[in-house]
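With one protein chain withheld, the remaining protein chains of the complex are depicted in position.
Showing chain A:
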Amino acid sequence: MKPLTEHVGRGVSLRRSNVDTDQIIPAEFCKRITKSGFDDALFATWRKEPKFVLNRPERQGASILVASHNFGTGSSREHAVWALRDWGFRVVIATSYGDIFRRNSFTNGLLAVELAEAAVNELAARVEDDSSFEITVDLMTCEVRANGQAYGFEVEERARWLLLKGLDEISLTLLKDEAVREYELTRPHWLPTIKPTPLVPAAEIPEEARA
């Protein structure tokens, strides 16, 4: 993951509440087994509407999505974050997020900033008025700056640190392996464990379905 300290970019506004991950990326695209190349899938259904904001020529190259309430609600598909990232977004600004989406965003270096409704509405209005309007998102100071205004935001300290350094969380957790081993010794013996067994063909599948 690339480190992210500060991002300056043009915004695009999507004033729709409860934008779910099925809209961000329809399920049919989630059958791809790669982790990139999802830009064509982003808002694929909505992009069929000629007037949809991402279809406008003046909005091409925007890298900050100013969204709304409960953005990224719904399924846990990380493909939603990959699609936003592959399109070119580096930051999303909204009043609230689906929990899993927000976590997935940070893991992939997409900064999901939460601001008060008044601030989000103000930024959305400016972005809608002027397609060249730039927003600065500073992860060092945890501020969004635009047009002489500064809006503070909160990010969980560890997530912020991982983003600033561009670190791989698994590597950091593996350093704690001794603590994990010690914990495992305390787990009750009656908890389930699973051993692979061969396929047991289902007798109740009708003959015509076995073709």
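As a working rule, a residue touches a chain if its C-beta (ideal position, glycine included) is under 8 Å from a C-beta of that chain, and two chains touch if they have at least 3 such contacts; residues count from 1.
As a working rule, contacts and distances are computed from a predicted model.
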Hidden subunit of the complex - UniProt protein name among "Glutamine transport system permease protein GlnP", "Heme lyase CcmF/NrfE family subunit", "VC_2705 family sodium/solute symporter" or "3-isopropylmalate dehydratase large subunit": "3-isopropylmalate dehydratase large subunit"
Residue in contact with the excluded chain [from A:P50, A:G148 or A:P201]: A:P201
Where the missing chain touches chain A, by residue: 15-18, 20, 22-23, 26-28, 30-35, 45, 68-70, 73-78, 81, 96, 98-100, 103-104, 107-108, 156-158, 169-170, 172-174, 176-177, 179-180, 183-184, 187-197, 199-205, 208-211
